[in-house]
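Note that one protein chain is taken out, while the other chains of the complex remain in position.
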Amino acid sequence: MKRYLCSIIIGMVVILSIGTYYVKVASSASSLPKYTFKTLEGSDKELDPVIINASLQNSSNFYEPLTIESNTTTYESERSYLENLTGRQGHEIERLVKEHRSFMRGKDSISSLYEDDDFLAYAWVNSEYTKSGNMEAKFDIGLLEKKDEEETSFQIELPNQGRIMNADVRDVQLVHSKLQVLTMNDVNSNSEQTKEVHLYTIDIANKKVLSDKTLVSESFTYPDQVDFEMPIDVAPSMPNNMVFISLIKGVNHEDGSFEEKLKESKLLSYNYETEKLETVKKESLSLDMARSGYSDGKNLYAVEMKSGKYRIKTFDFSSQTLTNDKELDIAANKEDQYTAAFKNGRVYFLLNRMNQEGKTNKPAKLLIADIKTGKTLYKGETVMNKKNSKIFGLFIDDLEIK
Amino acid sequence: MMRYIKLVNFEINRFSKIYLSLLLITLVSQFAGVIIVTKSLLKDARDIMKEERLSEAAYITNYGSLDFNHIANTLLFVGPIALSAVALIFYIFLIWYRDWFGKNTFIYRLLMVPTSRLSIYLSKATAIFLMVLGLIAFQIIILPMQNALFNSNVPEALLNEMSISTITIANPILSLIIPSTFTQFLISYGAGLMIMSILFTSIMFERSFRIKGIIMGLLYCGIAAVLFLAPFFVMGFGNFHFYPNELFGLLLAIGIILTGLSVWLGAWLLKNRVTV
Partner (left out) sequence: MIEVKKISKNYGRKKILDDVSFTANKGEVTCLIGINGVGKTTTLKAIMGLTPYKGEILIDDQKMTKDSYEKITFIPDAPTMLPQMTIKQAMVFMSDFYTSWNPERANQLMGFFKLKEENRISELSKGNTAKLNLMLGLSLDVDYVLMDEPFSGIDMFSREQIADVFASHLIEDRGVIITTHEIGDIEHLIDKVILLDNGSVLKEFNTEEMREEEGKSVVDVMREVYQS
């Protein structure tokens, strides 16, 4: 037996030590605090479509991502390896993958997708850089006819690609059987920088780029700067008539700060149907509001903090007027951070105070209200199932609504 | 079966002296690291506090608190892990070649043991794998002790206490040898087994065909790598996209096939082609 001592010891130590370690790891996940919303007002049924992606952190190195879905907390470490492999995906993409698995291969950018009752369309700029630094780019185009699951996929050269350094697809629409692809491009030039918004019209049946329209083109030299931004799209894959582009002009100071030239900045709207590009009057919609706003292609919703309350303003694209302005029944505080989502005719409003060392955590508050009437449908706050977890802070990453 | 176990035991005993030395080096170096580095960290912290007239709390807000990561990133701590890794990778080759080129040609005796050549092949693989796991297990045992030692040496005001799982996640080398979940552990060490079986089989090619065998062995490694990475080539050049779970399934299947193939081929070469 003595001859086997070495092997027996190694074998036992391996099984006991590694076994104990992983049993402990598995059980430690279940010792983490679970968050749920305690209903203060309204029906907790309203919580069903709410998905909150967040993480539990403390001041040192502790970081554990979690999801609160349908009022249940699940930590990433509690999920199976395969689930975590796929990673956190928007639930919209998840649904599309489930419904059209073959078509959705390699398509994970929601703003590159368009979906209506009959079609699912996709456009992406597939670019490579040659050794000399030039970009070679092709459109990856895909169209799925839902009725008979018929797929069309092809690549076409990006027009005028010699002058483009970078092209980023921001919106895709299908208008009169033609694919409309809105991109933001950086243009190749030596002396000055140029940024452009392009609209490519693609004939899917004939696999041709019908037109390449430059909607906006801005050139500048440092320290001047120009940026294009779009409000958060709450329905990025749905059919929209209009897009909304905010043009930010400013100057970089030597100390590194950026100052916006408010007079030169503007808001533009483009209508796919009428092919009209218009400047939105500043009187009807302030720049700030437009930029922090949420758009669904018809309306722009913006959150405003005013005299201790949050207000939701609704701006109608077609009439270019403010159509609604409702106060939310929730107290505002400068230290709070809000995360908002607009869906199902409701505004979902999550308030969370950043954790500060030594202070007890305030619970996160969730308010669900009707956008039109401002009426509160649900109000609740987080509770933890463990009292001693004050060293942890809950950090909200995003709010998703099914 | 009994002969296989006896062979594994025999291989482990043959390596036991070097193995014990590795364990001892790890133990001494890492504990010395904890003690020495803690002292110098505290001294530096005190010096800064004195110079800049900071309270302990102010020091923490400016420079951060002291945690075990400071220890785990030092050479005294990581060095022995690297040494052990290199030693065992080296031993993948030595475990075969020492039988041929040692002072005595033990390979005669080994190949005349009345057991299948597959057992001989597997016993060497098992011995190495068990010794690798043994080292990991040893690290898992001494890590909490080192952490406790560190925590008791640092004043509470400056200390940021970390759990063992946080330490292993935060340190790149520790997270490599002690994966954060059991599934990841199985996958990582499964991949290790696959690589070892491929190397073993390449060694068998060399032992069978000598100089030509070196080329065949390298070729085999290359083919194995291409096969294993084939799904990525399909994605890169074939313009086809796999979903993550499909990719995982494919890699798992290819990995298992490749390991099986390597073991079979290696044992076949050992049985039919190897020259003593």
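A and B label the chains in the order they appear, each numbered from 1.
One rule holds for everything that comes next: a contact is a pair of C-beta atoms (placed from the backbone, for glycine too) under 8 Å apart; a residue touches a chain by one contact, two chains touch by 3 or more.
Please read all numbers here as calculations on a predicted model, not as lab measurements.
J.: With touch defined as in the header, list the contact partners of the absent chain among those displayed.
T.: Those shown chains that the absent chain touches are B.
J.: Residues of subunit B in contact with the chain that isn't shown?
T.: Output for subunit B: 3, 6, 10, 14, 102-106, 108-109, 111-117, 208, 271-276.
We adopt the following convention: only the chains that are shown with their structure count from here on.
J.: Measuring centre to centre with CA averages, how many angstrom lie between subunit A and subunit B?
T.: Going by mean C-alpha positions, subunit A sits 40 Å from subunit B.
J.: Tell me, which parts of subunit A touch subunit B in their complex?
T.: Counting only subunit A, the residues touching subunit B are 3-4, 6-7, 10-11, 13-14, 16-18, 21-22, 24-26, 28, 59-62, 77, 80-82, 85-87, 97, 101, 105-106.
J.: Any idea which subunit B residues touch subunit A in the complex?
T.: Residues 8-9, 12-13, 16, 65, 67, 69, 130-131, 133-134, 136-138, 140-141, 160, 162-166, 169-170, 178, 180-185, 187, 240-245, 248 of subunit B touch subunit A in their complex.
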